[in-house]
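Below is one structure; the comments refer to it alone.
Every protein chain of the complex appears in place save one, which is left out.
Right after this comes chain A.
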């Protein structure tokens, strides 16, 4: 718990110092994207890793957030500091509505229905030309505003700080333990007074809110939002990050986000082969590192006998 927090803080400081060491806009862009993905992967991990239900519809919240921010900016001229939090709130409301339906389902049913919601939203975004401008998308989000990548880096770091503060508090609280109880054993959870639906809902809505923030940021950063924010390939990227890093840990998705962002960039030359390679990587992870890199590290430490606990959610206190 403390170790995880300290590593996250150290990573944050490192990222904050980056602009002083590097002025290359391309490198800064990669850093911004990695942090953006870290927020996104973390928000998905709250559902996948802590409640234990596999959502394939997380782009619903990313997309809602992105569109909210874009519409507020383009149509109403809202500045970024107002539009991004609004994006989070709207996504959270969508989370509440979608969660109220999907969280009554478990296993494959949950997977399918969440996926359907994201697809439906994509179709709406594609066809509601009056609102979303259809496949053309909304261009010129936050136009004439920030152009400097360093400023964007500072903003995304601020969002990451909010994200990880909220996630950390949630995961290591009584509510987080309840979520883990639901993940580990629904019956035991109920028998100790945990309402599985209510607990899952908290994590789901928190995840939606954070994904919405990330989406809002994305809209301003790219300054364009089209229906592809709802696309499954986006979803696949986030899932790979969470699985590769290790679901059910706070650090895992961050590690996954950094690795995948860099891989995506450097495998770009391979064009279409890139996706096939990703497929192979995912298969390898599922086969050899089912708990991701963090799970692997935790197990190694446990075997050496200096890590008291493998379980991600609850700390060991040295009294």
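Simple rule for what comes next: a residue touches a chain if its C-beta (ideal position, glycine included) is under 8 Å from a C-beta of that chain, and two chains touch if they have at least 3 such contacts; residues count from 1.
Assume contacts and distances are computed from a predicted model.
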Response to the item:
According to its UniProt record, the missing chain among "Methylamine utilization protein", "Membrane-bound O-acyltransferase family protein", "ABC transporter ATP-binding protein" or "Protein FixC" is "ABC transporter ATP-binding protein"
Response to the item:
Out of A:6, A:25 or A:173, only one touches the absent chain, namely A:173
Response to the item:
Answer key for A:63, A:99, A:142 or A:196 versus the chain not shown reads A:196
Discussion item. Can you tell me which of A:20, A:81 or A:187 touches the chain that was removed from the display?
Written reply: A:187
Discussion item. Which parts of chain A face the unshown chain closely enough to count as touching?
Written reply: 165-166, 169-170, 173-178, 180-181, 184-185, 187-196, 202, 308-311, 313-314, 316-317
